[in-house]
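Quick one: this structure, given as structure tokens, is what I'll be asking you about.
Every protein chain of the complex appears in place save one, which is left out.
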Amino acid sequence: MNISILGTGFIARFYAETLVAQRRKDVVNMVYGRSPDKTKKFAEDYNVPNYTSNLKESISHPDVDAVIIALPNNMHLEAVLACAEAKKPVLCTKPLGRNGKEALAMLQAAEKAGIFAGYLEDLCYTPKFLKSLSSINNGAIGRVIWTKSRESHPGPHSDWFWDKEKAGGGAIIDLGCHCVEISRNFIGKDIRPVEVMCWADTCMHPIDAEDNAVGLVRYENGAIGQFEVSWSFRGGMDLRDEVMGTEGTIWTNNFLRTGFEMFSTGSGDAYVAEKSESNSGWLFPVGDEVHELGYNHMFTDMFDAIENSKQPLETFYDGYIVNAIIDAAYQSARTKKWEPVIIEDWRGTTEVNQHHAGTSYDENYYLIKEEILPSGEKKIILKNKKTGAIEKR
Amino acid sequence: MNISILGTGFIARFYAETLVAQRRKDVVNMVYGRSPDKTKKFAEDYNVPNYTSNLKESISHPDVDAVIIALPNNMHLEAVLACAEAKKPVLCTKPLGRNGKEALAMLQAAEKAGIFAGYLEDLCYTPKFLKSLSSINNGAIGRVIWTKSRESHPGPHSDWFWDKEKAGGGAIIDLGCHCVEISRNFIGKDIRPVEVMCWADTCMHPIDAEDNAVGLVRYENGAIGQFEVSWSFRGGMDLRDEVMGTEGTIWTNNFLRTGFEMFSTGSGDAYVAEKSESNSGWLFPVGDEVHELGYNHMFTDMFDAIENSKQPLETFYDGYIVNAIIDAAYQSARTKKWEPVIIEDWRGTTEVNQHHAGTSYDENYYLIKEEILPSGEKKIILKNKKTGAIEKR
Amino acid sequence: MNISILGTGFIARFYAETLVAQRRKDVVNMVYGRSPDKTKKFAEDYNVPNYTSNLKESISHPDVDAVIIALPNNMHLEAVLACAEAKKPVLCTKPLGRNGKEALAMLQAAEKAGIFAGYLEDLCYTPKFLKSLSSINNGAIGRVIWTKSRESHPGPHSDWFWDKEKAGGGAIIDLGCHCVEISRNFIGKDIRPVEVMCWADTCMHPIDAEDNAVGLVRYENGAIGQFEVSWSFRGGMDLRDEVMGTEGTIWTNNFLRTGFEMFSTGSGDAYVAEKSESNSGWLFPVGDEVHELGYNHMFTDMFDAIENSKQPLETFYDGYIVNAIIDAAYQSARTKKWEPVIIEDWRGTTEVNQHHAGTSYDENYYLIKEEILPSGEKKIILKNKKTGAIEKR
Partner (left out) sequence: MNISILGTGFIARFYAETLVAQRRKDVVNMVYGRSPDKTKKFAEDYNVPNYTSNLKESISHPDVDAVIIALPNNMHLEAVLACAEAKKPVLCTKPLGRNGKEALAMLQAAEKAGIFAGYLEDLCYTPKFLKSLSSINNGAIGRVIWTKSRESHPGPHSDWFWDKEKAGGGAIIDLGCHCVEISRNFIGKDIRPVEVMCWADTCMHPIDAEDNAVGLVRYENGAIGQFEVSWSFRGGMDLRDEVMGTEGTIWTNNFLRTGFEMFSTGSGDAYVAEKSESNSGWLFPVGDEVHELGYNHMFTDMFDAIENSKQPLETFYDGYIVNAIIDAAYQSARTKKWEPVIIEDWRGTTEVNQHHAGTSYDENYYLIKEEILPSGEKKIILKNKKTGAIEKR
């Protein structure tokens, strides 16, 4: 498949590195960038035969089979509309829009044009995530009660991220979009996100947007998806997820503690560890960053889906739901109360299983807890169904 | 010092085991329990010369120098009042009261009687906590922005915990009291807790109280103390703290990942790991539980303080503040908005340093970020002090 | 590139899974197996258009560009000779031979025929290994003093491994070949392995070969490469490497502790974690096994090398050196003393830098240690160059 990449920055380079490595059969044969110099350099670095500073041309070129949008947030809508017009399959980086309204416009444009529209949410494609999800779907941890996804680091590389207008916000829109969609997958995409409570503050940087936030998203079945984001974390890139189920637990750590630990006095001149804040002391390098971040599996899913006329795991609709949740989060940070998630076009289930009422022990009692004491003795704690009294046996 | 322990349950036994071990010079010479049989057994197990089912007698006995309250939550107030009446130094287990009102009554009774009143918040005495706190106080991680304390396990051992009336609530009052005080120490006890946002739900057990909750406590300097509690966690006892500072990070894990890992096929009959949910597969035992939970250092601090007529690290006033914060958390869970922390008698500072306005780069710019790129090049992101525009150099 | 895979067992399936995934452009278009049924099944599972039970045919087929040998150890030589005869590029799984003599015959046959001959030592291609190696080469940990590589699990899947004659030995030849080559890379392939000391024993299984062994390989520059192997480890697959350098340390863990942790009560029926010994309790799944084991990067390097007429990172010569070292290990296990590594054709350096004599402090003293005491005081321990006396300042 012949690919056009729109953008030449940090994320565009990550995408290109993924696509040109590991003897993949797909080819990057076009790159668009606003800066002619950077664009030319990008084309040289990744052996891209065509490059241009004309957006429409980079999309409509006859040798382009699919378009990857790797542009700043404020340019996504325009680029998607151009793809829709050109009837080209489009893959857009995260977040889809700066807000739900923009995301909805992109979704509707793509659907109206009938084009493939994939949402490049890489962290829903990391090997740990994919296996976690399949374990949950197989029932390994029971019913999901609560998930937490945390992404934090010392702040983004590119300047436009720090501009609230261009980015659509701060750490929530930048990092929270990952966290929200991770939780949503674990809880079930079919389950409606109902309301959001969020704290956000500017704790460290001289910026208008938030650099720290914590939010709780409540789903219709009672499950909670928690997100924690920060642009002021010290120590590298902290990407961790947790899931609590009624029958089990999942903990994943994608970056800082992955079984690769190095101590260096720093005497070697050349060594630089990615995203580490230093090159001496205890370091926690990442083996293969594009793999650890899910890019391999993401592009495989996307291109396979295009070829087989299927839906990818992550679609523009998912991107829209994420934006809708984030809109509610920002609203809640302002109003200081839970705010409803406003979804124009809910496509999931409307019949939700409520929380279990608890395990019945016998005709008269619910079982609260059964436990084996160190003495070997068995202890049972019950609740009387009629009186509500707690009893021990 | 001669000690009277009130209570013969799980926590009373933990306290006794701490006090009789490691050649400590203090002596448990009285135990009070409601059940004569259990009380006699307790006295035998720990070589306690006196035991009784008369509360006042267990306190006023002339050979008792200090009293440890290890009773269910609903009996703390009565026991404290009896100590006040008998003018005996009192150490009360956590939480101090079932709510702020009860805690305030205990605080006032103790102060009026002029007795020593220590709050047995053991998790503020674990070795990892104590060194974390001293590191923070030494400036090792800069200004504290955000702390998180998590305590979760499959639910308490004793039946009364599950009774909302006796306990004063569910997982928040049982586990959140630890988390709140841990965060409060890290942020600074002198800083006033202002308001609380809390989600609480009954996700798994057939009980009236909450078995899961997440809360955010906002302090006057802008710092956030987050708590996460659960009675439905699977996999053992999860006790973790995190602190984000402007210059560093702290992560502690007190139970499940402490450098002690065991795999067993389960063929050995006798082995039982504490609080583990099984005795086969990968297990994460704790070496010396009373030490890991802070009991050693806690009682040392308490008795040293009594002997030297000093304040211990954790006092009834601290217990009262914790209850006041938890009251606000319960209120917020009901109203679904941030609720103020109502403190009758604030003794901390009222002059708080607000958040830094950000680092000035030069006359015209604030510094947002400075970073060394993989190429070795230095990149600076600035904010124009006048226009607010973001610029890159 | 069109690939023929010889073999249909466990490792052949791993190789095929790597090659058909992630949109790779290479194609498995032939498979050879001794059992027609298994071979047909393999061809169906991986969409291989051609399959046969005729070894020579599977190699000489005109549409085959390169051959992957994934057969039991005792069939490697025959297969390599057939590739040499057919002048086809050959990639052979580990270990190359059952002993140095067989490996040398393969090396010589390939070189005489002038064919590409890659050694499929996957654990020298894992992302963690590759970055460790590049860090060492950049000087991040100084001069390498000692490396340790450990591979252990509860024993291999296929029956022929347990047959000493077919396999060429037990755990050493099966697992030690990985460990030896890992250490050799870290110490430097250019440095001659001089002698080996090895303990080996049959501790658990009713077999003739060893199921446990520890060996030390001494290199000409004084560095030690330690290997630890076991077929009786309980708890999963333990793959860990350590490197001690004069300026740093590397620790990698490829399987059991990679930041992916799951607890399950086992209530979900379908879940099975690879190589775990159970599907309940704490489990440590692997995200993407072929990636974690280095297969992706290995085949990429191999095919790129064939296309560009270059040497891959791991060659038949490397395989031969590994076999020569293992021969010495088996000899040492018998004689109970250090045994020389016999290499027919040493191609590395013969001029080796000896150990540093230590840092000179001044004209009269060597510096042993310089340290900052908790008091802030600086302490220096010196050795008098003439008298050898140790002095403190």
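We just call them A, B and C in the order they show up, numbering each chain from 1.
The working rule: contacts are C-beta pairs under 8 Å (C-beta built on N, C-alpha and C of every residue); 3 or more make two chains touch, one makes a residue touch a chain.
This one's a predicted model, so the numbers in the text were calculated from it and none came from an experiment.
Asks: Can you work out which residue in B:160, B:219 or B:303 touches the chain that's missing from view?
Replies: B:303
Asks: One chain is left out of this view; which of C:44, C:78, C:111 or C:208 touches it in the full complex?
Replies: C:208
Asks: Tell me where the left-out chain touches chain C, residue by residue.
Replies: For chain C, the residues touching the absent chain are 141, 145-146, 148, 152, 154-155, 157-160, 162-163, 197, 199, 201-208, 212, 214, 216, 218, 222, 224, 226, 228, 230, 232-235, 244-249, 272, 274, 336-338, 355-359, 366-369, 371-374, 379, 381, 383, 388-392.
Asks: Residue by residue, what part of chain B touches the chain that was omitted?
Replies: 21-26, 126-128, 130-132, 135, 138-142, 247-254, 257-271, 279, 285-288, 291-292, 296-297, 299-300, 303-304
Asks: Can you list, in ascending order, the chain A residues touching the missing chain?
Replies: Here the touching residues of chain A are 234-236, 263-265, 277-278, 280-284.
Criterion: only the chains that are shown with their structure count from here on.
Asks: Can you work out the rotation angle that lays chain A over chain B using Cα coordinates, in steps of 5 degrees?
Replies: For the C-alpha superposition of chain A onto chain B, the angle is 180 degrees.
Asks: Over half of the interface residue numbers used by both chain A and chain C, so same, or under half, so different?
Replies: Over half shared, hence same.
Asks: Report the inter-chain centroid distance for chain B and chain C in whole angstrom, where each centroid is the mean of the CA atoms.
Replies: The mean C-alpha positions of chain B and chain C differ by 49 Å.
Asks: Hey, what residues on chain C touch two or more of the other chains?
Replies: In chain C, residues 263-265 touch at least two other chains, as defined above.
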